[in-house]
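The complex appears here minus one protein chain, its other protein chains still in place.
What follows is subunit A.
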Amino acid sequence: MNACRAYDHLGVLLSTLATSMILAAAEGHEDAGGFHTPSLSDFFPSAIAFGDTIFQIDRIWIIRVVATIVLLTVFIVAARRAKVVPGRFQAAVEYLLDFVRVQIVEEIMGKERAKRYVPMLTTIFFTILAFNLTGVIPGLNLAATSRIGVPLLLALWVFVTYWYAGIQKHGLGGYLKANLFPPGVPWPIYFILTPIELLQILVIRPGSLMVRLVANMVAGHIMLVLCFAATQFFLIDSAGTGLMAFGALTLPAGIFVTLFEVLVGFLQAYIFALLAAVYINMSLEEEH
């Protein structure tokens, strides 16, 4: 590995940080040797069992199972041991549950309407949170939400829920009329507005929920791998050369990105649950 090639890597690294992660990942993949470049194939790990069938088990499957077990253990143990006077553990779990109930659902929907949707949005929030945080847990190192399956099904759940809520409240006609032909708009505008609104409630809302989550997790993973792979390359593989100095940059960057990913994990779970609450609430609004 000569200095020139190393410079090329650095160029890729910097351009990656500056521009598109995914493109950079694809670019870097050609390089062999000590520098493991993040690539899209990270999100499609090879099968461990039942390869190429619908029952295929791979790394992400394991990560999801582990995350599920941990999540359910924490919450079921807390619920089983729940007492009127809480201990520290219960207080912490209650704080999280209260956060979802009060800060997300009741904030958006109001206390009365919230009751029916609190369990659903709590489930969504904690599933996403647990699956996001696997991205920074050593040994798992990949967000379980970084492959489309989970976000897609969650978005589908939200989609079905807000359609069902709207139709139940206003009837199919009433729901469509309220959403596609908002009052107070001059009629020619409907030619533009109606298709956009239809696209909104059919595709954009669930699609954006899903894509936002996956893209964030994919990008986060690539950033993490990039930082740590670069650190590995600069500090270990290039040991003794002047390139080690770059390690002083990439290692703190990796730590920063790790912490950043924890934040993003919380944030994405929050945003997903919040927007789901908003969408459901929009279906329940009176004529607007």
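By our rule, a contact is a pair of C-beta atoms (placed from the backbone, for glycine too) under 8 Å apart; a residue touches a chain by one contact, two chains touch by 3 or more; residues count from 1.
Please note the rule applied: contacts and distances are computed from a predicted model.
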Chain excluded from display, named as in UniProt, from "ABC-2 type transporter transmembrane domain-containing protein", "ATP synthase subunit b", "Substrate-binding domain-containing protein" or "Polar amino acid transport system permease protein": "ATP synthase subunit b"
Chain not shown, touching residues in subunit A: 8, 11-12, 15, 22, 26-31, 39-41, 43-44, 50, 53-57, 60-61, 64-65, 68, 71-72, 75-76, 78-80, 82-86, 93-94, 97, 118-120, 122-123, 126-127, 147-150, 152-154, 157, 210-211, 214-215, 218
